[in-house]
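Note that one protein chain of the assembly has been removed; the remaining protein chains are unaltered in position.
The block that comes next holds chain A.
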Amino acid sequence: MSASFLSIEKLTQEYPDGKGDNFTVFENASFGIEKGEFVCILGHSGCGKSTIMNILAGLAEPTRGVVKMDGVAVSGPSLDRGVVFQNYSLLPWLTALKNVTFGVAARFPDWTKKQVTDHAIKFLEKVGLTGDAIHRKPSQLSGGMRQRVSIARAFANEPKLLLLDEPFGALDALTRGTIQDELIKVWSGTDQTVFMITHDIDEAILLADRILLMTNGPLARVAESVEITIPRPRSRTDIVEHPNYYAIRNHLVHFLGQRSADMAGQPADGTTHSPKTVRIDTTTTTTDPSADHLRAVQ
């Protein structure tokens, strides 16, 4: 665990509950993420996913625990950790292009103006934004286009870790699909490590190498780490044919629908809550030790 590129160690978040006591959102959460991995985190509202994201981004301080990236403790925000916010967080007085160059210029202060602009245009093209659209202000762009700009801004900065906070939450299903494909396209060309919050099980299966499952809050914890044993490249039409797809999907649905509540509120016993690794693979006959825990297979 300690050798992970990103390691989250005994993270605890408490808020005063207004009655002089503390309200514990999650306690002793520990997990690791390897370099180049795409990890999604699933859980119900209120389990502290966004808080974990903000801590990883350096925008919030945990009550206890540390986050280490490349062995160095995270303190405060950094250009090494790019964030795509749920509400896009584009600066409305700048054009799409200027929103991206804003980030690029901060990341590469030695670059000439031309280098910065070319780099920004390259990444806007990668997410399918070209021509006239890049000179429009965010208010003149559709929700999908805004989120594309936001993704381009984050990728153009080439951060070591990319944090996506429900990036497609506000988009309609069709737009969501297109942008998911674009996200995969941009990501697969890099060794970018991605950590993404989502509410959408199918989205998580399509995108992730591994899915972290959180139990319900308060006293939430990261209970399981489910490997997605579907080879890449994946396409949304092909993965549903894969024998592992429904096995994994059922496991996730069952967890979110039932077990996340059953396991919720378990008091801290002081031990580190590392997630249990779950590997569901119906294509191989080798028995996985964790396969005993499976509750739902097709």
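Here is the rule we use: a contact is a pair of C-beta atoms (placed from the backbone, for glycine too) under 8 Å apart; a residue touches a chain by one contact, two chains touch by 3 or more; residues count from 1.
In the analysis below, contacts and distances are computed from a predicted model.
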item	value
Hidden chain of the complex, named as in its UniProt record, picked from "Methionine biosynthesis protein MetW", "Transporter", "Na+/H+ antiporter subunit C" or "Nitrate/nitrite transport system permease protein"	"Nitrate/nitrite transport system permease protein"
Option touching the unshown chain, where A:His44, A:Lys137, A:Lys160 or A:His199 are the choices	A:Lys137
Contact with the hidden chain (one of A:Phe5, A:Phe23 or A:Phe85)	A:Phe85
Missing-partner contacts on chain A, residue numbers	57-59, 76-79, 81-83, 85, 87, 89, 91-93, 102-103, 106-107, 137, 139, 157
